[in-house]
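Every protein chain except one is present and positioned as in the full complex.
A and B label the chains in the order they appear, each numbered from 1.
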Amino acid sequence: MTLVLVFSGLLFAIGTYGVLTRRNAITLLISVEILMNAANLNFVAFSRLWEPELMTGQVFALVGISIAACEAAVGLALILAIFRRFGTTDVGRIDFLRG
Amino acid sequence: MEVNWPDWLDFDWLDLSWLELPWIDTNWFHDNWYGLLLLGFFWGVVVFTMVGALTAVYVYVERKVSARIQGRLGPMETGPHGLLQTLVDVVKLAVKEDVRPAAADALAFRLAPLLVVVPAIMAFVVVPFGVPMVIRDLNVGILYFLAVPSVTGVGLLLAGWASYDNYSFLGGLRASAQFISYEIPRTLAVVTVVMLAGSLSSARLIEAQADTTWFVLLLPLSFVIYVVTTLAEVNRVPFDIPEAESELVAGFHTEYSGFRWSLFFLGEYASLTTASAFAVALFFGGGLGPFLPPVVWFVLKTAVIIFFAVVLRFTLPRFRQDQLMALAWKYFLPLSLVNLLLAGLVMKAVF
Partner (left out) sequence: MLDSDVQIALFAVFGGIAVLAALAAVLTRYLMRSIVAFGAFLTAIAGQFYLLAADFVALIQIFVYVGGVVVLILFALMLSAVGQKHPLAVSEHRGLGAVVAYAVGGWLVWAAFGADLPEAGEVPGETVAFLGRAFLDQQLVAFEVIGIILLAAVVAALVIVRGERL
């Protein structure tokens, strides 16, 4: 069990690094998905510890996967809209106020 | 980690004892990890060989049937009635020079054909040949059959992108747009079967049909949706717009040649073979039938479906790209939702 937690902790840290340092919108999205996967891993693992027959953790992981899919769809739609408007997917160079 | 593993994780399914080979101690394989690795490798080779052989037969049948339709003879030179032609072609393709465009992304270019062919072969594992006979009866077998080939979409896009060529690029975009569009009605059509079978295991599927009747009689609409969407998913005529020679050269595999091209080819035919075999399992009772052994029935039924697909290819004209997407989203998606409702009513009536 500790093994699972260690792996998901490492993955979460990697995802955090990605979210903080990447500037391209698509890689940012990938980093967020890595974070969600780390969380899902824990949900599935903990599903076995407390009342495995209720499957609460697995249900939550499935909900998480669906949310991630929604997030990807909306996020990518946003990225496309931004690209059409600014000609870049670099979040550092999207500046409404500077015109 | 102190955990109780469920039964289906104990690797018993890799058992070889049914072979009853006196000179091999089958327990040896289960006692250590390299034995297990060898067993896994063995089954991998078995599945790959089966798929490869089926594909070769398929290609031969297609050539002969198309020749008949078009008033030709087809391959005649190599072997009696050209039987060995496919084999010779395989050798030719394997030894051909492997050309890679200078601008292509090396990693993605190499990865793409593998992503197309491997899932198609992997999906073969859950096809139920006999009445209880499946290479691996997962309790989520039908979902496996839907999920694993969906990776192919990534391969198609990667191939189009990696080739660094406009035709490939457009072909890749079209192919995978088509792929994910038709995946939805296809999955919904399979869900109706799962509802009636009451299980996701492919062996249970056959048992449920033994209890009632062929599901094609109960769910004819599901079968129609399944066939059409499957043809669309594997880019077959009349849905082969991603590879339309007349406008896209050869679509996403324009830049591929030799061995890598043959991998795409193998992937397409393997997934069509697997999908046909699974159609038999889903709708025609798999190996159920009188007199003959189940495997023979299964092969016969699959052959009929494949013959149907081949004849379709040479009788129908191609769809246009916008018609293709409109068909998926405007007609097949609502239709499959209505079909889901119908399946509920059927379930109420039959059980």
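Criterion: contacts are C-beta pairs under 8 Å (C-beta built on N, C-alpha and C of every residue); 3 or more make two chains touch, one makes a residue touch a chain.
Please read these numbers as outputs of a predicted model, since none were measured by experiment.
The chain not shown here is in contact, across the full complex, with A, B. The chain omitted from view is touched by exactly one of B:50, B:67, B:83 or B:111, namely B:111.
Listed for chain A, the residues touching the missing chain in the whole complex are 1-18, 20-24, 26-27, 29-31, 33-34, 37, 40-41, 44-45, 47-56, 58-63, 65-74, 76-81, 83, 89-90, 92. Of the residues in chain B, those that touch the hidden partner chain are 1-12, 30, 33, 36, 105, 107-108, 111, 138-140, 143-144, 146-148, 150-151, 153-154, 157-158, 160-161, 169, 172-173, 176-177, 179-180, 183, 199-200.
One rule holds for everything that comes next: only the chains that are shown with their structure count from here on.
Between the CA-based centres of chain A and chain B the separation comes to 32 Å, rounded to the whole angstrom.
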